[in-house]
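Note that one protein chain of the assembly has been removed; the remaining protein chains are unaltered in position.
Showing subunit A:
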């Protein structure tokens, strides 16, 4: 009977296929691809490209959530790193720009991790501080203006292509592979899952739960900073007020759609990124359909509900329910 139960990831893949199919119906050219100036174009590429920031955020967020935490500050961290990158872009080389912007993300992550792991604050409260203050910091950096730049290096990061693949997409893929290699190649994955599953028990088993928690917030900050740089590079400017606004919610949603429980424990990097893609595929589909964007939120809610229902243990006994129904019939 267990064979009938949906396997891990099946629900997400099904959801993505259904949404892609719907997109195809509203926009017949949805699957068309063309190569122009050494870069691929088309709605699918658009989905990947636009989905990059949330995909990057979800890579950090999924680890944080696996430890039973949450990071509300990622949107604000995007604004900070975007502001730094934009202000430095025309006066410094790309390595310096990246180092400063990502360094800022690392510091933000350390701060969050310190509050949660060392001071023992509740994650939602601890990261709320930076969520609010971070945007202020970003505004200080940009002095309240929208900072634009023309540095070709940074612009390439947002708009260039490697072997036809947009650079942001390549970066996101690279980060997924890097994170996966670190987490699953070392013992980090198991220890994070243990910490999230039962922190007290893990600590008594000798797991450095604090270090574990600190490191996931740091990684989350770095991922958010990278997302911020890419978002800024994409629009060739930084807007402290709007960069990354509400994206923390999309990132959390992506993680949840990816099947990682907000109560911590088991997580999947790939499924979290898949969750981000599902969200973006929906967004793009609604844009293409010509429905008013308000509609977006409603549809999102429905799809989220559907995926969560498919995953819920009550329903994953779906097969069991059917079996019982069959049995009770005379």
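Definition applied: a residue touches a chain if its C-beta (ideal position, glycine included) is under 8 Å from a C-beta of that chain, and two chains touch if they have at least 3 such contacts; residues count from 1.
By our rule, contacts and distances are computed from a predicted model.
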| item | value |
| --- | --- |
| Omitted chain (choose from "Pyruvate dehydrogenase E1 component alpha subunit", "Sugar ABC transporter ATP-binding protein", "Glycine/D-amino acid oxidase" or "RNA polymerase sigma factor") - UniProt protein name | "Sugar ABC transporter ATP-binding protein" |
| Which of A:117, A:207, A:240 or A:286 contacts the chain that the document leaves out | A:207 |
| Identified contact with the non-displayed chain, of A:29, A:150, A:186 or A:241 | A:186 |
| Contacting the left-out chain in the complete assembly, out of A:194, A:220 or A:233 | A:194 |
| Residue of A:9, A:180 or A:265 touching the missing chain in the full complex | A:265 |
| Where the unshown chain meets subunit A, residue by residue | 1-2, 185-188, 190-191, 193-194, 197-198, 200-208, 265-266, 324, 327 |
